[in-house]
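Complex shown without one protein chain; remaining protein chains in place.
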Amino acid sequence: MSLGLEKRGYGIKIMKNKIYELLKIGKRIDEREPLQYRKIEISTGVVEKANGSALVSLGKTKILTGIKVEVGTPYPDRPNEGVFTVNAELLPLASKTFEPGPPDERAIELSRIVDRVIRESKAIEVEKLCIVEGQKVYMIFIDCYVLDYDGNYFDASVLSAVAALKTMTLPVYRVVDGRIEAVPGEEMKLPMRTLPVSVTMALIRDKIVVDPLPAEEDVADTVVTIGYDSEGVLSAVQKSSPGLLPVNMFKEMVKIGLDSSAMLRRRLLEGVGDG
Amino acid sequence: MSLGLEKRGYGIKIMKNKIYELLKIGKRIDEREPLQYRKIEISTGVVEKANGSALVSLGKTKILTGIKVEVGTPYPDRPNEGVFTVNAELLPLASKTFEPGPPDERAIELSRIVDRVIRESKAIEVEKLCIVEGQKVYMIFIDCYVLDYDGNYFDASVLSAVAALKTMTLPVYRVVDGRIEAVPGEEMKLPMRTLPVSVTMALIRDKIVVDPLPAEEDVADTVVTIGYDSEGVLSAVQKSSPGLLPVNMFKEMVKIGLDSSAMLRRRLLEGVGDG
Amino acid sequence: MSLGLEKRGYGIKIMKNKIYELLKIGKRIDEREPLQYRKIEISTGVVEKANGSALVSLGKTKILTGIKVEVGTPYPDRPNEGVFTVNAELLPLASKTFEPGPPDERAIELSRIVDRVIRESKAIEVEKLCIVEGQKVYMIFIDCYVLDYDGNYFDASVLSAVAALKTMTLPVYRVVDGRIEAVPGEEMKLPMRTLPVSVTMALIRDKIVVDPLPAEEDVADTVVTIGYDSEGVLSAVQKSSPGLLPVNMFKEMVKIGLDSSAMLRRRLLEGVGDG
Amino acid sequence: MKIRLINENGLRVDGRRPDEMRRMRMEVGVLEKTDGSAYVELGGTRIYAGVIGPREVHPKHLELPDKGVINCRYHMASFSVDERKPLGMTRREIELSKVIREALETVVFLEEFPRMMIDIFVEVIQADGGTRTAGITAASLALADAGIPMADMIAAIAVGKVDGVLVLDINEEEDKYGEADMPVAIAPHLNSIVLLQLNGRMTPEEVDKGLEMAQKAVQKIHQMQIEALKRKYRVEPEGLET
Amino acid sequence: MKIRLINENGLRVDGRRPDEMRRMRMEVGVLEKTDGSAYVELGGTRIYAGVIGPREVHPKHLELPDKGVINCRYHMASFSVDERKPLGMTRREIELSKVIREALETVVFLEEFPRMMIDIFVEVIQADGGTRTAGITAASLALADAGIPMADMIAAIAVGKVDGVLVLDINEEEDKYGEADMPVAIAPHLNSIVLLQLNGRMTPEEVDKGLEMAQKAVQKIHQMQIEALKRKYRVEPEGLET
Partner (left out) sequence: MKIRLINENGLRVDGRRPDEMRRMRMEVGVLEKTDGSAYVELGGTRIYAGVIGPREVHPKHLELPDKGVINCRYHMASFSVDERKPLGMTRREIELSKVIREALETVVFLEEFPRMMIDIFVEVIQADGGTRTAGITAASLALADAGIPMADMIAAIAVGKVDGVLVLDINEEEDKYGEADMPVAIAPHLNSIVLLQLNGRMTPEEVDKGLEMAQKAVQKIHQMQIEALKRKYRVEPEGLET
């Protein structure tokens, strides 16, 4: 069951007017410009026990992604492809609106968006993650934890997951007497095709802002996240909030997002030491 | 935990008197006679993706059963028998008294009664559903969904499940190089020994009615479901409601049920195109 | 989530004064001396379907442990060791404070303490429970049910579990044509190194009592359980309640517990017929 | 199905005649913390039942203004059966909790407990056939022990069919390899069935005959229940028996 | 990915042209116990939607003083898909329940139902592509059938890309082996998107073009919705059609 509980009373209307008046003169409540992201910080390799990890700050929002690699069985219809899964948790210390317990619909939506941005852009070369066809493949578990939530966990999680993927290492396996074993001391990088990023935008009346704050999301008409690969091709879209999205406003978002995605990818490359 | 929450206040007593007065002159609130079923409609093959399916209406009660076939491992103590399981769900759009979430005790009781009527009558020749002894057998998943609930989901579910079984097809497997594979284009019918049906009766004071409406169940002293095979042998009984059931009234029910079961089996055969 | 809900109002304070005044003259509310256990009764072999079982009464507290043996796969890093697990359930008929449903934190703590007392004392010679190295080992399921709760389920559960282990029998397996089969009529005892017991003590101001009653636990500053093996070596400690435990009081407890453990072990040996 | 369940002398696997019950033992007031309790042994089947209440309904929104509610849990210990039962409630246990509750609900005067709840816990320590009927017999005793007013004290037994013969009180082996199992609970003074199930094939005549066997047995069980209650509540004449 | 989804004549696996929808059938008022209901068939996709409410919020603490709340469950029958779906809600179903709820919430006048709840149930009987969009189309009809006041009646369709070609209303095979799936729900009179997702690779230009295809199709679907409602509510002129 999905239950709608957004409270939109008079306070929201006053706030919306205030935010909109600022936007009309190209300003936001935290002094940013409409199409400006907050400060991005990326640290990788922060959890040595993980095969890959990255802590990403986007303003005050903070996401930690860790990746674990196991060896498992491929899906029967994809016998020579590795497998990956994405999970996201909204830790209760990240926000007073998050609760402990099994992932709620927001956490599930987040994990599925991160998954989609990565999967549909074909970022991971899964066909290079086969060890023994039909029997043994790499299984990659990508787990994102929201440590601090101050809006836009979508883009921060994608950055964090991709930074962790880009910097992770996998053990190398060989087949000995029909059994696989890790080659001691050998490791490999994850083969990747592209570096997908996502851009989240809020529509406030006729104005679009990127990387919205919670207050901006509260007053927004709607919120949209778009994933792009390195060639500027879209790999995922999610309208993640109720509200009307005029078709022309969405077309505008696709363009704005494309610009932002290039900036985010540059920051990502710098952050993983490839910039 | 099983929790009893039936509310039986004054309204129920007035209703009971009214229903009983009608019964004394051989009438029911919907104009039926005491031992008359509501209109039965049976459509099979309604879900092409299922191996078998049937939509059954019993008055305004509507049940959709779909069957999926998989290949699995037999139980160790029955190495050459196929396996079947029955599940039932009370969809929340079928009644305002059904709630989304995991099956409650009513749904579990329903699924177990349908299972018992089929299993104990030995309707399915499970010993013909073995592919490789001890290793590979057919697994048959019978899933009943209550789409509309206007009383007596027991008999309607049994009819729906048996109609789906009777009209389903199974892929034919052969063993090639120690592995099993489906023979392209070949299918077989499910081997069946008998066509079990169930008859649900409500006792209202000293009167018995078949196929009770919710209002009749509400005022009934108790409700009993009896399963019969094609030879008139009982395969299942369930008193599914609190209340006193005098022994002689139950004996009467066994007889009434036997008559109704013959009628239901005729309707079932017509419905599956064998009538 | 662990939620603290102990209610400590004025009633508790009055009770605490009363209990403490008695303790100052070496008495307890049930006439025992501070370091005296309640009456212990041990019956073994009470459930024939189990491989081992024991019903233990400690005053009015009653624990039934049953043990089932299966054959399973060893852990990869312990290819030639058998496996055992402990589970504990607080049956709702044992106390009005227990609720049906999945084990709560108290039940989980109990099962983990019983596990620790047994596991860390190396009581079970797991390396003798291997059937085929890396493939087949004995799996021992120790399930403790609290049937009646009148305080101190820790020590009673350990007694019950160890009595069941000490008197249980395991089937003997042999390998025939690469498959294992039970040798008909042959059984063996569980190989054990030591007989661990636990001693639970409550601190009430500066007084220590063993085997506390619920009323004593309610007023206690804190409660501690210590496990000992046959040589008087500690294998487990658990402070299982909030409250301050002065370091010297704990050192005192370690000594008191050692004495009580010897008494408990004697009772255990009598109870299993080895005394 | 080559196992023979009735031998050439017409006797059953455990030597009983078809209409013979296993040894049954009952004791009332066996638990310390419930408001009523009982222990029932029927052959290898062993069961504790405990009743807590009437007490406040929890959670609150389930309370009824004009009558009490009954909660019932039938639960088996993991080691009570041949193959270890997984922890948690199986679908079978959930179904049996329902039919046992409905049987007991039939005789309890719920109108006397508006806004209250009565919890009934049936714990199967060992299962050797007939656990639901022995469980009802025990729960009924526990309710009586708790002083809950009832229209009648329910007693219950299972009838079965093995090798084509109707038998009383089937044990697990008969249940497993036999043709039918029909558990019956009866309110004896009201001459009415309160629980009835059938798993397996029986003709209408066999059902009739089985019910009669059950009715007779229930009279005896009911008598034993009364004895068990008397044993607990009897004013002991000068320190005789326990 | 050797399966060819567009043949030499530019036709799709089921013979359709790229911009051709599958046969769509709608019926309103198909369920007995809901306050509003609808059935939608789109090719092999078959969906029931039912609306219950407005009614009291349960559990109570979820009620809002100034507006109503909407509950939505998108659920697939176990046999609706090629490989049996396990019982219970998958993560996919939970996500789709959220986006469908948000789409519908956008147009319902929630302020008119303070302290009330509206339940929307979407049951997928068979899934052959486009279940979320057909589900929204059905749910929207069910809301209208229940008399819930709405700013607009939503209609929805998926656009996809297969073998490099933009196609309308992709079926399951196209979804599985194709390059992209873009479900779109639109409030036609408000000319606004209310649900939008994309799985798969599309250039900005393709997204634009796909949206235009969806907009056109949605107009048709909206018309069908109105026809379906009319069929139910029309005063029949002397016993014509059903």
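Letters are used for the chains, namely A, B, C, D and E, taken in the order the chains are written, and counting of residues starts over at 1 for each.
Here, a residue touches a chain if its C-beta (ideal position, glycine included) is under 8 Å from a C-beta of that chain, and two chains touch if they have at least 3 such contacts.
Quick caveat: nothing in here was measured; it's all calculated off a predicted structure.
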Field: Among the chains presented, those that the missing one touches
entry: A, C
Statement: The one residue from C:Glu81, C:Asp148, C:Glu216 or C:Asp229 touching the chain left out of view is C:Asp229
Query: Among C:Gly101, C:Pro242 or C:Gly273, which residue is in touch with the absent chain?
result: C:Pro242
- request: Identify the residues of subunit A touching the omitted chain, counting contacts across the whole complex.
  value: 46-50, 53, 60, 62, 64, 66-68, 70, 87, 89, 91-96, 100, 102, 141, 143, 145, 147-150
- prompt: In terms of residues, what is the contact footprint of the unshown chain on subunit C?
  reply: 1-5, 7-9, 105-106, 108-109, 111-112, 116, 120-122, 224, 226, 229, 232-247, 250-251, 254-255, 258
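As a convention for this text, only the chains that are shown with their structure count from here on.
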Statement: Without subunit E present, chains still joined through touching come out as A | B, C, D
Least hop count linking subunit B to subunit C through chains in contact: 2
Field: Centroid comparison with subunit D (C-alpha atoms), farthest chain
entry: A
Message: Among C-D, B-E or B-D, where does the A-E interface recur, judging by over half of the contact pairs matching in residue number?
response: B-D
- request: Return the distance between the CA-based centres of subunit B and subunit D, expressed in whole Å.
  value: 27
Query: How many angstrom lie between the CA centroids of subunit D and subunit E, rounded to a whole number?
result: 51
Message: Can you compute the centre-to-centre distance for subunit C and subunit E, using the mean CA position of each chain? Integer Å is fine.
response: 58
Query: Got the subunit E residues that touch at least 2 other chains?
result: 73
- request: At least two other chains touched by the same residue of subunit B: list those residues.
  value: 1, 100
Topology of the chain contact graph, where touching chains are joined (line, ring, star, complete, other): line
